[in-house]
Every structure is written in C-alpha cells, then in structure tokens.
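Attaching a single structure in structure tokens format; questions to follow.
Each chain you see keeps its place in the complex, though not every chain is here.
A, B and C are the chain letters, set down in written order, and residue numbers restart from 1 in every chain.
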Amino acid sequence: MSSVERNEAPTKKTSGGFSIDFKALGPFLALVGLFVLGTAINDAFLSGGNLSNIFTRAAFIGIIAVGATFVITAGGIDLSVGSMAAFISGAMIVVMNGLVETLGAGVETVLLGVVLSVILGIGAGAINGLVSTKGKIEAFIVTLGTMGIYRSLVTYMADGGTLSLDFDIRGVYRPVYYGDILGIPVPVLVFFAVAVAGYVLLNMTPFGRKCFAIGSNEQVARYSAIHVDRIKTLTYVIQGLCVSIATIIYVPRLGSASSSTGVLWELEAIAAVIIGGTMLKGGYGRIWGTVVGAIMLTTIGNILNLTDAISNYLNGAVQGLIIIVAVFLQRGDWRRKKSK
Amino acid sequence: MSGRQICKSFGSAQVLFDVSIDLHAGEVHALLGENGAGKSTLVKILSGYHQPTSGELILDQAPVSFVDSEVGEGHGVILIHQELNLAEQLTVEENIFLGREIKRGWFLDKATMRAQAQELLDQLQCDVDPRARIRDLAVSDRQMVEIAKALSKKADILILDEPTAVLTGREVEILFDQIRRLREQGVAILYISHKLDEIKAIADRVTVLRDGRHITTETVAELEKDDMARLMVGRDIKQMFPDRVPDHSAEIVLSVRDVSVDGQVRDASFDLRRGEVLGFAGIVGAGRTALMEAIIGLRERSSGRIERNGEPVKINSLQDAKKCGIAYLTKDRKGSGLLLNMDMRPNLTLLALEKFGRVFIDRKAEEAALETAIEAFDIRAADRKSKVGDFSGGNQQKLLLAKVMETDPDIVIIDEPTRGIDIGTKSEIYHFIGDLTDRGKSVILLSSEMPEMLGLSDRIAVMAGGRITGILMGDGRNEHEIMRHATGISGKQGASVHE
Amino acid sequence: QEKIKIGVSIPAATHGWAGGLNWHAEQAEKRIEATYPNIDVIVVSANGATEQANDLEDLVSVQNIDALVVLPFESDPLTVPVQQVKEAGKFVTVVDRGLSLPGIEDVYVAGNNPELGRVSGEYIRKRLDDEGKIVILRGIPTTVDTERVDAFIESIEGSNIEVLDMKHANWNRDDGYEVMQDFLSRFPQIDAVWAQDDDIALGVIEAVKQADRTDEMFIVGGAGMKDIIKRVMDGDKLTPIDVLYPPAMIATAMELTALKFTSSIPVEGRYILGATVVTQENAKNFYFPDSPF
C-alpha cells in the first residue's frame, strides 16, 4: 500500500503548460483502454443500450464508493455497506408494503419509503462512526460486526427468503430505475449528481479538507482544532447516506431484497475507491477516480459477458488480471521507468 | 572525503550549484547557511541518501559513488538527519540497532543490545529507558537516541544535521564532549547548526552556503559571529531583538490558577498581561509543554481554572481555546504541526479554515493568504506545489508559525519558535513577536534557548518538576537565576509564585 | 425421560432456494415439536462446507443428538464428517445431495438435479420444435450446477437448438438481471432462456421487459418459487412453466426421521423426488403464498 505514498510524491513537473498530469489521467486512460478492448471483442459493446447498461449498473457501486471515498480518505474503512444496503432495501419493502393498505400504492408511499431509507442510512452510518470513535474500536472490527448484524436483520425480516415489493407500488416506483431524462437513465443522473456533490464536498469545503487532514495525520488534525471524532463519524454518516441513495434506486429494479442482496458490495466499493487512486491508508482521496474505478469494474464484468472466448470458470481470473494490469498501467510507474 | 562540483536538482528546481567541500580526519567542519540554502541536501548526497545530478564524491583520494545510504555507511559515512529518523512504534533499543541487529545464532541477542543501548545512553547521560517506545519520548530525548544510534555505528565521517536544534544546554555540552572525543580519534565531523556560538565553540573550519552556492570556506578562529552571519545572509543583520519596554501594569488577559495534570504538572498558576511576553524556562521535561497543552485543552487537566480578561472560561478542547483567542504553536512540527504529505496551502489554512469560507473554501483567499505568509515569514520553497515534507527544516518552521498566526490570536503560546531557523530569519521572528505585543497581543514563549528567553521575555516563569518555582522579572531575569530555579535550588517548592 | 434430539444441518439462507430451505426446516421443527413432545429438533445452518462439518461435530459432541438430518453444502467434503456421525451411532438422513460413499445414510431423500436439467431441456426442445437459439444462465459453479447443466445439454443433443452462450449468474437475481442484459445486447435473436433457478429467472424477466423483447422468447426457471408459480398460474407467456425443486424436501426428510422414533414403521431407503413440471393447469397445487420462497 505504502508504495503509493511514494508515487504521490513527485511534484508535477512544471515544465511549461504542456505537461500532462498522468497521475490524475491514469484512471481515465485505463478506462479508455478497457473500452477499446470491449469494442474489439464485440461490436455490440459500443451500442447505446450496452453503454447505458454499464453506466446504470456502475451507479450502485459507484454511489456507495463515493461514500467510501470519504471514509477511506479520513483513514477509516467500512465493511458493512453491502449488508447495510440489503437491510435498508428490506426495511423499505416491508414498510412500503405495509403502507399500501393505509395510503394506497401511490407516490406518498414511495416517498415515505425513501424517507425511511435515508433515516436508516444515516442512522446506520452514525452507529458505525460513533461505536468506532467513542468506543475506540478499530473501524475494521466495528463494521465487520455491523456487517453481520445488518445481514442477519434482513434475513430475519425476510424469514430466510425474499422480500418482494407490492406489484402496484412497483408500477409507481419503477421510473426511478427504468426511467430516463433526455435519454439518460435516472440512476446515471443520480450517480452523476452524487459524484458532483461528493467532489464539491471533498475538495471544496472545510469538511473535505478536514477529512484529508485526519487521514494524513490524526495528531496534526487534533492540533489544528479539528473535531476528529466528529468528522470521522460524519464520514460514516455520508457513507450511510450514499448507501441509502444507492438503495433507493436499487429497490425499483427488481423490487426485492433478500439475504443475498449486496453480498460483497463492500469489496467492490473499496476496490473502486482504491483503483481510483485514493490511498487505503488515508490522507488522499479522489472522487473522480472513484467514479472511474466503479465504471471500470462494471465494464470488466460486462466485457466478460460479451465474449465466450474464455471459459466461464476463468472469469474471475481474467477479472483479477485485468484489475491488476489496469491499476499498474494507470499508476504510470512503467512510464517513468521507460523514460530513464 | 571531498565532494566536487556537486549539483542537485529536484525536478526543475536546482538547489545546489557546483558545491565543493573537503573534510579532514580529526577536524570538525561546520556547514552554515540560511534555511533552504541546501545544507541538508548536500549532506544527504555526501552520505548516499540522494544522488547528485552531477559532480563526484572522493573518499581517500578515490572517487566513490554511494548508490544508497547503506553503501555510504559501509564506507563509514554516518548521517544524523535533521528530521528525526526513528520508527515511532519501536523502542529505543530497537531503533538504535535497527537494520544492524546483534544476533546470537539466528536470534536477536536482546540482552546484549539492551546492555549496549544502555551503555550508549549512559555515555550521553540520557536517562531514557531503552525499552521505551519512541513515540512516548520527548523530542529532545528522541534526538539523543538518534545520536546514540549514530555513535553506535563505526564512523569515519560523522555528519550531524542540526543535532542541537531540539537539545538543551546541558545536552549540547554532552554532545560536544562526544564530538571532541571522536575528533581526537581522528573522525572527520561535518556539523550543521544555526547556532553561531556552537560553531565558534566546536568547529575548526566553516563552509558557508548561500542559495545553493558555495560562498567560502574559512578557519573558524578567523571569523567573528557577525562575519558568519553576514556571509550567510549576504547583508548585515539588524539588531537581533526588538526593544521592549515592559508594562507591568497592563490588564491581565489570561490567568491560570492551580492547573494540574496527572503526573506532569502540579498546581501551576500565573497571569499574563496585555502586550507582554511571558517566558517559560526549565530543563527538558519540566512540564512546560504539558502545562500549556493543559491550558488549551489538548491534555486533560486534573484540576485548575482559567480566566480570560477576568472572566472564567471553559477550555476543554483546542476549539474552545481558539474561540478564546488563544493559539498554540507546537514544538513537534513533524508529528503534530504539519501535514507532510500536502503542499503549503492546505497546511497554512488548516487551523483557521472557517476564515476561508464556512460553506466553500475560497481558494483565491487561500492563495492570497499564502502569498502574504510567504512574504511575511520569508518562506522559501523551490516549488510552491511541493509537499511540505520536502521543505527544508527552517522553512517548515516558518510555515508552522504562519499557520498559527492565521487565526489572528490575542494570545499566542509559542513552543520553541526558532528551532532550526537561521540567524537572519530568527531576528525577523523576534521582531515579529515584538510587533505582536506592540499591537496589544500577548505571547507565552517556551524556549530552551537562553538568549532568546532573556532577549524577548518581559517576565520569565521557571518550571521544575511540574511546578512553577518562580517568576523572574526585571534584573532577576538572568541565566544564573533561571538555572537556580530550574534545578530547584531556588524558589518555593510546592507553592506557586506570582506577584 | 430424556428427549430424543434430532439435529438438522443445512446451508445458511444465502440465496433464495436456501432461504426456502431454512423456512421449511423451521416450520417442520415447530410442527414436529408440537406433534411429538418427546422430540427436540435443533436446526443449524452453515455458510460453507467447513462450517457445516463444524456444525456436525457440535451436534454430536455438545448437543448429543440421536439422529441427524443433513443437506450437505457439497456432497464430497461432507462425506467423511457425516460418516463420523454415523460411526458415533446416530441415525442419519441425507437430503438432496448424496454422499460420495455408499451405505452411510439410513435414509436418503433425494432431489434430482440431473432430472431438473433433463426435464427443462426436453420442454424447451419440444416447445421450440427442435430448432432455435437459447441462452443459459448457470448457478454458482458447483456440482449441483454442473449436474443440471450436463443433463440439460444431453437432453437437447441431436436437435438444432443452438446454445448461444452460458454464463454464471450465481443463483442471484441481480446477477441474473445483469447477465441477461448483456445477452440481450449481444444476441439479436433469443428464442428461449434456461435460467434453471427462479431467482435468476426473476432477474431475467426484468431484463427482458426492460429491453422490450418479451414477445420474442420464454424463460424456464426452476425450484418452485411462489412468484414464478403465480406467473405460471396466471398464464404469463414469458414463464409458461416452472420445474419443481422444492426446498420443502427438508421437511419431508425431517418428518420421516421423526417417524423413525415415534412409530414402528420401518424408515429407511431412498425417497426420490421427481422434478415435477408446473404448468398453468396444476400450478395452484404448488402455490403457497405464505411461504417466503
């Protein structure tokens, strides 16, 4: 991990306006590479439908990963996001189904579901944050624990099975996932909005600045009059909110939640963040990198579905290889070596 | 050993231009220069931590090339870094032998290492426990460990980069004894310091660098301190300290009553007046830092009250202190002062972030503030975007000072303000403190440098063993009295003294 | 007198079918304990073969069971652990996935994975008149999945049915949805989808709907999830049939085992459940709206 630290080091060569910041461009270049690969493998890759599928799928993990960028930048980690998503989906479905009887299957019911989701997301995030900061327990342990807890709760709510959203509500709620505005799918728009909001918050506000400071040196942050515990807790709350937003666009997709919902999303989200150039040790975060990281992960999966050249059993291997190679290329160390 | 025509560039910024230097066995050679002159860079090249962009190293008449510090050490070139270079989680003895552990068979010979570590520490009259973790040690103790580590290696050429910046007088004396001993054994010593007294006292020859260029090399005996300063800065230094007319009747802006910290401070009380510089003297570990950190809410107080302008105030965190207009400059600039992996701008504004926008950070304002600070504190960085960790030590210190002053405090508590600062800038900082008090601000000054303490403070509180043993004013402010109080010979034990 | 203890060890509810399994096990537990006061049923669930082996040890050493009903996570790794339970003198009922060594279990209640594949294949073959293009969505790469798929491929051998591609959808709705989306962008013509599992099928349905290609193809799932049975019952063109692979088989096995201790009927041998095809006509017999599965 620490190798990155050194890679951040080289200051941009200030050799006039022509120098390109390869470091920041890296993820984009890797993504372009993937797109070229995809097109080579199957013409259908570049079809509008397929691209729209990729971006829509990337939205879930992407939105969650935007939250994870905050947590990781401030030096924490959240393993509970996948289970949290499952739990919130389940709770939304149960409550909306319950409300149908009193409120009918209207917009109000959906709105109440959404409100509940936000409350649960913020609450779950706050629990992760408070337990780890006030209880002085490593975030890894706390969120490993809550990961088990949220997953159990959804299994319990679903009685081991699947919670299904009332079909009338699905009709009302459907456009949130399947709709589009000016041809752009709603989830993609939401993803974009969350990313922009995340970018602004992380890079342009005192809060974001404090996240960087805490992640790079907690002691210095404390000596700079920063409420370290409060800011750290807030990063988990933001993570929770992002999970809730992702859930809100997830539920109308298949209208169900079960104990298998969101399994391993935490790993995908963290991977998206790290691929994007954020440092796992904290202190440096990059929202755009995260967005690109999420799209890269989704694209790899998509490319594998577009070809039958590779044995299905080896999908995971190819995926692993592509991730390593993509990160290697985007880190740009090979470029430096060559130029010597 | 010699370095010939050494040039060094970081990226597009060249920091050394054709510098040559000769070190002779059995001689102490001093290296002098302003902050950022390139001293540390030069010695890092001499010892293999950096590679020169051009130029060569000559050892015993033969050209050598040190691909890394390991090779350098193999040739007997040992460098004590300016920035402490210890693994914080490890213990003292573990650090001393890091990378060259003594083994018995395949295993670590812990007993021998402990004994040798203890021996080295005894030699330096340093009473830290070899089993203590580095991060629990005071900075000066860490420096002594660093010196012990260097002494434990067999050096033909020993390079010390500002070893005394964090040491007190007694420790400096011990270090000098060791240096003299090594000199007699024929070791070549290259010594960097901003303290001209020390150079007079210990060095045989001196090389002066300015802006990365070799200015001159002369015999120390032929130079006066003023000459050295002039050679360094390239102009005459104005009066070192500002003129001060203490007003002992100005209103009290801060009074501290019976503050205790478990195991570190007991019943400390004092008052601070408007426009005053109140010095705090004492030997290392006397509890000055602990007291100040307790006042501003960084350490838990076990008892005590604080009044601001006669009103009792609750200060339980640094945020509270900031609201009360109190700012604190830490002496541990690497550990608690600066974010070394970031550039200047975020570092400068971190403490006073709300000044630059509550909702969005106003980057333009930040840039402007940075511009002002660079001007006001004469911060010299080759590249404004480079990470603060790459700055020269003195420039880091200036940036830290600028950071604290961004909050525009009424009361500034300054812990070792001129640590590692060159003489020219030092005088600027002194005048800056003078200006502050002229504008009605008050300053608490913690310093291990006696001239600074005497030259700046209107009154001097002396601490020993966690207590304030006396507050000296007027003619009472002299080195002798301070030492008497600091060692507990003079002054009331137990009761705190205030006028 | 001490109660008779029946230990039940099953995979945890990590996908829809296993969820149904857990639910039926719990229902059966309540039923049996209510009917026979002297029987205590203990259900434990495991997330993997190793964990299940641990569970078996615990059932014997701590709970001191008299009989074991086990649905192995995987046949092979659990063969020896189950054998040890048997050697400890317990009555053993194995469900669904047979052990790798013969003669360990007293009772074997078998689902029939190859049968599920074969029945599905035959239906698709008949429905398409031996001609057409299909895609297959596979489960998690395990023996269960491999057996189903092998039997399916075998059953369509000799016809002109072309399998465009098959990908793993891990018995998961989300994966089913995404894999199907990609199949839809890749292949302009798809006549039928074999999803082999109702969770996957639900994802596939949404993907096909989204692409607006519902008239082009039909989908065959498997297991007997209530949502799919409902669709079959309602005559949904997209899901004309479902192939049963009822998680309720665990309840059957538990009740058989309880019978062993409460009656004099000899309980042993193999009980093989067929892979019943659910059609619009018989669907109401298999529709349990209260089940979570």
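By definition in this document, contacts are C-beta pairs under 8 Å (C-beta built on N, C-alpha and C of every residue); 3 or more make two chains touch, one makes a residue touch a chain.
These figures come from a predicted structure and were not determined experimentally.
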Per-label copy numbers for the complete complex work out to A x2, B x1, C x1
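What we mean here is this: only the chains that are shown with their structure count from here on.
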Could you tell me which chains make contact with chain B and chain C both?
A
Pick the chain whose C-alpha centre of mass, unweighted, sits closest to the average of all protein C-alpha coordinates shown.
A
How many Å are there between the centre of chain B and the centre of chain C, using C-alpha atoms for each centre?
72
Could you give the separation in Å between the centres of chain A and chain B, each centre being the mean of its C-alpha atoms?
44
CA centroids of chain A and chain C: separation to the nearest Å works out as 33
Using the touch definition up top, name the residues of chain B that touch chain A in the complex.
10-12, 298, 317-319, 321-322, 328, 330, 335-342, 346, 349-351, 353-354, 356-361, 383, 385-387, 403
Chain A contacts chain C in the complex at 42, 44, 47, 49-50, 53, 57, 155, 158-162, 164, 178, 253-254, 256, 258-261, 263, 301-302, 305-306, 308, 312-313, 315
In their shared complex, chain A is touched by residues of chain C numbered 12-16, 18-23, 26, 138, 141, 165-168, 171-174, 177-179, 181-186, 199, 202-203, 206, 210-211, 225, 227, 291-293
